[in-house]
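My questions all concern the structure below.
Only one protein chain is missing; all other protein chains are in place.
Let's turn to chain A:
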Amino acid sequence: MKPTEILFYALTAITLLSASFVVTARNPIHSVLALILTFFCLSGHYILLNAQFLAAVNIIVYAGAIMVLFLFVIMFLNMKTEDEESKTTITKLAAVVVGGVLLVVMVAVFRAASMATYNPSTYSAKVGLVENLGLVLYRDYLLPFELASVLLLVAMVGAVMLGKREPGDRHF
């Protein structure tokens, strides 16, 4: 086996293990930390694909910002005791049905999808580097890119709107 293959299989094993630990962990803090480990493994996969920019951004955005907020909220609420009230039979049943439907959809998609093959003679190893990514984003996919940024802006304005203190609100 080549070293990259060994790395790939090791990373994949850690990814799957930590991802399943996210679901099975009893303590929410352990679950969040396992999720952070999963994101790290995904970044490792990006590096193996020579997409360094994506790897760094994945770590900055998901591990560095979003998961910190997750951890923050869980620490604040201090959810140590299990909340059994929210786990009625009907919610469990609904969760099983939704999960099963999602599984069916994904299996159907992956069966129908064709894997893109690559041609070693024309393939450029630099395709995932930041310069090429920037060129593609700003030349070929400018409109979707800008629309996505507008979407993010709308979400941000919405968050500010929700968090804004209105006259008559209680001061904490």
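Here is the rule we go by: contacts are C-beta pairs under 8 Å (C-beta built on N, C-alpha and C of every residue); 3 or more make two chains touch, one makes a residue touch a chain; residues count from 1.
By our rule, contacts and distances are computed from a predicted model.
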Exercise. Looking at UniProt, which of "Peptidase", "NADH-quinone oxidoreductase subunit H", "Aspartyl/glutamyl-tRNA(Asn/Gln) amidotransferase subunit C" or "Putative sulfite reductase" names the chain we cannot see?
Worked result: "NADH-quinone oxidoreductase subunit H"
Exercise. Per the definition of touch given earlier, which of A:M1, A:V23, A:L69 or A:L162 contacts the omitted chain?
Worked result: A:L69
Seminar exercise, completed: In the full complex, chain A touches the hidden chain through residues 29, 33, 36, 52-53, 56-57, 59-60, 63-65, 68-69, 71-72, 75-76, 129-131
